[in-house]
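Note that one protein chain is taken out, while the other chains of the complex remain in position.
We just call them A and B in the order they show up, numbering each chain from 1.
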Amino acid sequence: MAYIKQYLSALDKLNFNGMFSGDFFLTWEKSYDEILATFTVADALRWLRENNVSTRIFDSGLGISNFRDNSTRTRFSFSSACNMLGLALQDLDEGKSQIAHGETVRETANMISFMADVIGIRDDMYIGKGNAYMREVAKAVREGFIEGNLEQCPTLVNLQCDIDHPTQSMSDMNHIIQYFGGIDKLKGKKIAMTWAYSPSYGKPLSVPQGVIGLMSRFGMDVHLAHPEGYEMMPEVEAVATKNAALSGGKFTKSNSMKDAFKDADIVYPKSWAPFAAMEKRTNLYGNNDFDGIKALEKELLTQNAKHKDWECTEDMMKLTKNAQALYLHCLPADISGVSCKEGEVAASVFDRYRVPLYKEASHKPYIIAAMIMLAKVKCPQETLSNLVAKDIKRCFS
Amino acid sequence: MAYIKQYLSALDKLNFNGMFSGDFFLTWEKSYDEILATFTVADALRWLRENNVSTRIFDSGLGISNFRDNSTRTRFSFSSACNMLGLALQDLDEGKSQIAHGETVRETANMISFMADVIGIRDDMYIGKGNAYMREVAKAVREGFIEGNLEQCPTLVNLQCDIDHPTQSMSDMNHIIQYFGGIDKLKGKKIAMTWAYSPSYGKPLSVPQGVIGLMSRFGMDVHLAHPEGYEMMPEVEAVATKNAALSGGKFTKSNSMKDAFKDADIVYPKSWAPFAAMEKRTNLYGNNDFDGIKALEKELLTQNAKHKDWECTEDMMKLTKNAQALYLHCLPADISGVSCKEGEVAASVFDRYRVPLYKEASHKPYIIAAMIMLAKVKCPQETLSNLVAKDIKRCFS
Partner (left out) sequence: MAYIKQYLSALDKLNFNGMFSGDFFLTWEKSYDEILATFTVADALRWLRENNVSTRIFDSGLGISNFRDNSTRTRFSFSSACNMLGLALQDLDEGKSQIAHGETVRETANMISFMADVIGIRDDMYIGKGNAYMREVAKAVREGFIEGNLEQCPTLVNLQCDIDHPTQSMSDMNHIIQYFGGIDKLKGKKIAMTWAYSPSYGKPLSVPQGVIGLMSRFGMDVHLAHPEGYEMMPEVEAVATKNAALSGGKFTKSNSMKDAFKDADIVYPKSWAPFAAMEKRTNLYGNNDFDGIKALEKELLTQNAKHKDWECTEDMMKLTKNAQALYLHCLPADISGVSCKEGEVAASVFDRYRVPLYKEASHKPYIIAAMIMLAKVKCPQETLSNLVAKDIKRCFS
């Protein structure tokens, strides 16, 4: 009980009214207090679950998932989040549906939402498309609710788009908050968000963009490094610059992995495709230019291969603060000698951090559940208190 | 509470004993009272959900779906109906199962039903097959229950067959009942169920058949119109004729969309394939005659193209009662200039009716839930009263 009171009093000090009846598209659209409220509710839900107290706030209702790209971690995290709140998962498999040529997004969004409390979407492949699609769906169901077609307005949770991957970056962030013992401990800490070599091409930009867009808000020294030509979306870099200024932190860019790793407290080396190439690919797909896509793939792989030295090796790790920076990754990582010949990270480095990496991933179900709860419940303090008071066992034996 | 009492007293006046432990194959196998009871229970369940009262009558149990054709609306409606009653959905994906050559329908039906309270099937592609398959499944599980293999007998809900689409026509009907302010207001109202042009071929007959088979029971003036050669199943037309006579309504046929629309209170313009062509296609599939199927498709598309003037345009709408008939569609519609170049309905007409169209669709989850409840619960009045008395919140915050 002592613990839960901490969460409740933490929430009492925050202003997160804007989240009720809202959606979660991009972390930088949320206020600092709203971000903290999300972490706090996530932690409170985790505490309840760890203490075998039911976290169900729904007796029935659906959580809709729509994965336009493969997913394991996020799929199971969304499924877990829905389940722990009492929602049943219903996947929209566009291949098995009638969503043919021409049916409007508005119509589909309404037709699947008569009993939906949340819609989670992954659409990360095409620049300029994924986030826009999510907003179109969210707008459609909001109108459907106002027009009286839907009994309730489902909240939209971005499960990775072309711009941001908020459920990932929030999980990463909550992990480092807990690892370093509190958000106040992060001030001045250096994090290296760096590109790393991978034998695959076209990995989404949303993870590194999400990281610099979020971690720049806590007074940290965020160093973004990548080889020339691996630029991100300029809008997101602008967000990071502004965030750093406001939070009393720094946002630095370089083309040197070593500079980034030097004295870093945290490193996040990860492959991604250049923004310009992703934009080009989006256009090629738009034109069904499959020869063009193949040529682009080949070009990108050749370009990647020039930067095999961007690997998180033991030597690189020695450059970090006391040679023991915290290593982060959204997983799965391309591990040299394990999942590929040469990759993002040396096997010995990865293995040393395996346990904290899994812990990092373990936050995602709770982050998603918190996002849903904050959109669905006006006063989460009251709701959490009620859950504690009722004390229904999650597993009653 | 006032509202729920209305529903309960409405039910008290109806005789629907026949629905308990039964199935729902075709609307015309149900008595007039049974149809009304379904609407009433659907409305009561909706009222409960709108008032945040749990509608769960199951603590656990499975709802099995078996979609032998693509589906979005009905899939999500069935999923929603199961969820609101407390059942978990388990889809039978025949591709992932061992249902190979030779395993009998009886065996599969029993093997999936040990904990099933409802089986929902869509099988609408082949004339003479879909409804027959559903009856075979229903018979098998009934025998399995009697033989003691199944703890409970799942009720079968027809989610669209070759003959009828009862969850659709019942939703359409409940929509017009509420739109016009009560079932007694429908007497003498004219509804035009008409063919409309679509650039796709082979749309099932079950929607228009379901509509004339159901709407002819309420004293309405049902006008069926289609180009020559687009005949429906004669048995269903016979049902409509008989229904109209019994209910003091009319059932008229013509080959003129204009005659149908003239002074109509309600219009339902929708593409379908000729019965004879569907029968031919069924045989071609039976013989694996893929060249024959291709030739038939081409022939049907050419035939369709001769009737592009069968479009629900603004001019056509002007012919209707006060130029403001209610426009119905089961969705998705082929909207000219939106989902196709030339289609069933002009974009401006569709847009004007978009909100009522979504409302029309919103009835389906409740209609399905009512069908399940009436088959599973002996006295729905008591069950509904209990739900109100318990007053468990659907979303407790």
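What we mean here is this: a contact is a pair of C-beta atoms (placed from the backbone, for glycine too) under 8 Å apart; a residue touches a chain by one contact, two chains touch by 3 or more.
The structure displayed is predicted, hence computed values, not measured ones.
Among B:Asp184, B:Glu299, B:Asp351 or B:Glu382, the one in contact with the hidden chain is B:Glu382. Contact with the chain that does not appear here is found for just one residue of B:Glu50, B:Glu136, B:Glu151 or B:Asp351, B:Glu151. One of A:Met19, A:Ile35, A:Ala88 or A:Met134 touches the chain omitted from the figure, and that residue is A:Ala88. Considering the full assembly, A:Val355 is the residue among A:Ala323, A:Val355 or A:Ala389 that touches the omitted chain.
Within the complete assembly, B:Phe58 is the residue of B:Phe58, B:Tyr179, B:Tyr285 or B:Phe396 that touches the hidden chain. Interface residues of chain A with the unshown chain, by the touch rule above, are 46, 49-50, 54-56, 67, 70-73, 75-77, 79-80, 83-84, 86, 88-89, 331-332, 334-335, 338-340, 355, 358-359, 361-362, 364-365, 392-397. Panel shows chain B; residues 57-62, 88, 90, 92, 96-104, 107-108, 110-112, 114-115, 117, 144, 147-152, 376-379, 382-383, 386 of it touch the chain omitted from the view.
Just so it is clear, only the chains that are shown with their structure count from here on.
Centre-to-centre separation between chain A and chain B, using Cα means, comes to 41 Å.
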